[in-house]
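Report on the following structure.
For this depiction, one protein chain was excluded, whereas all remaining protein chains were kept in their positions.
Per-chain residue numbering starts at 1, and chain names A and B are given in the order in which the chains are listed.
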Amino acid sequence: MAQCQLAFDFRFYDFQTKNMKLTLKIWRQKNAAAEGKIVEYPIDHIEPDMSFLEMLDILNDELIMKGDEPVAFDHDCREGICGMCSLYINGEAHGPDRGVTTCQLHMRMFKDGDTIFIEPFRAKAFPVIKDLVVDRSSFDRIQHAGGFISVNTSGNTIDANTIPVNKKDADDAFDAAACIGCGACVATCKNSSAMLFVAAKVSQYALLPQGRIEATDRVLNMVSQMDAEGFGNCTNTGACEVECPKGISLENIARMNREYMSASLKG
Amino acid sequence: MAKSALLKSSIAKKVAMALSGLFLMLFLAQHFFINMTSVFNSDTFNSISHFMGNNPLVQYVIQPILVLGVIFHFTMGIVLEFKNNSARPISYAKNNGAANSSWASRNMIISGAVVLAFILLHFYDFWIPEMVYKYVDVNPLNETRYFSELVHKFESPVRTAIYCVSFLLLSLHLWHGFNSSFQSVGFNNKYSRSLHKLGYTFAIVVPFGFIFIALFHHFNH
């Protein structure tokens, strides 16, 4: 195996593996100001058991050894929970598999001889930093505008069991809170809309009694910040729900629309 | 929150789009029922048409609202389309939209534009002559002209074909638009599944009904 001569042979396995040969078409861009373009890279000896990012690790090792710059891409936990990895793979956010992030996508989803397009998440509100790395701080700023319950830390907050919460509401709030903030919803939306992301946060708090107190200001402020960041408008194509690695439901968007309209009438 | 901010917000626009769409669908439904009578009974058709064309409430209240509704819906649609396009300055080299959404939902601007073109044609073809007939030339009332005019319209195979194609695209527009408008106004609950079926039924029955009416008159007269 080519990469074995390059990379340290970790455990000296002596088993046969199925190898795949692929053509990668990757967006390369030196920095935010530079022009970018798609560059083609052939790659060989890819095993079906590898994760997609491990495949990119191998490509990068080869590039480093050849004296080229490796492809920059965001990743961290590599178990589908931190939301750091992104990538638009063959026209889909997080690639062709469902309910997974890119780090959980495995090469067995592809076949020998495939051509794979790898592009950054694209939106005006997600400017490219380098290659496949984008700046998603617009999501943080939306949260700064109201993604919290205003409660100070003290040893004397009321006992956790003082306010019972209907189990269904608690479960729905959890499902909304499962959002990992990866931005696949924006990347996949034809309008680059962030409605699913914002709706998930608004819903989590709107469903819990402790979040109701600030519900009016929260939804108005978060939507206003969302609009200011330059995301597009939702046209209910439903693509975000399909591509969301955590299965956040469109119901949350409907809930936010209700919350927003009633908050506007009140506020 | 200031009212101006509300008017500018993405969600308010989306709700306005949905409400105007819902209103237009109501109009479409009544238009469909009236036209359908032409297949069964020319007299009924004539009398309802006469009522719609001469009742002051319809003519001076509902008709302007309808015109404004149409103008608002398509103006807003175009504005939103431009804004949404600008939210992604660089598009993907490869995008597989079909993997996660329907063609109809992704191409409302295309189906909408065709429907708009048809509406303009309809204005040119029917509404403007009507207005001229009634309010410029001030012709005497004729309670039986409507059916023969309708039949006359569908004599031309070209016009009938344009009519049919337009309604096919209207069907696609409604296929997404009906359910989308309910989602936009915040209706998504345990009844949504049934409502979706109703929406798809509406999106098929009404446009294909119009097509049936056109073909019926084209081939029967």
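The rule is short, and it goes like this: contacts are C-beta pairs under 8 Å (C-beta built on N, C-alpha and C of every residue); 3 or more make two chains touch, one makes a residue touch a chain.
By definition in this document, contacts and distances are computed from a predicted model.
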Protein name as given in UniProt for the chain not displayed, "succinate dehydrogenase", "ABC transporter", "Pyridine nucleotide-disulfide oxidoreductase" or "Xylose transport system permease protein XylH": "succinate dehydrogenase"
Chains shown that the absent chain touches, full complex: A
Options A:Ala125, A:Ala173, A:Cys240 or A:Ile253, residue touching the unrepresented chain: A:Ala173
Of A:Arg28, A:His106 or A:Lys124, the residue in touch with the unshown chain: A:His106
Residues in chain A touching the chain absent from view: 1, 3-4, 6-11, 13, 15, 17, 30-31, 47-51, 53-55, 57-58, 60-61, 63-65, 67-70, 72, 74-84, 97, 99-100, 104, 106, 108, 129-130, 133, 135-137, 139-140, 143-155, 157-161, 164-167, 170-171, 173-174, 177-178, 180-181, 204-205, 208, 210-211
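The definition used in the following text is that only the chains that are shown with their structure count from here on.
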Interchain centroid distance [CA atoms averaged], chain A/chain B, Å: 38
Residue ranges of chain A touching chain B (in the complex, touch as defined): 25, 27, 38, 88, 90-92, 96, 117, 119, 122-125, 188, 190-193, 195, 220, 223-224, 226-227, 230-239, 242-243, 250-251, 253-258, 260-261, 264, 267
Parts of chain B lying in touch with chain A, wherever the complex brings them together: 1, 5-6, 8-15, 80, 83-97, 99-102, 105-106, 108, 176, 179-180, 183-189
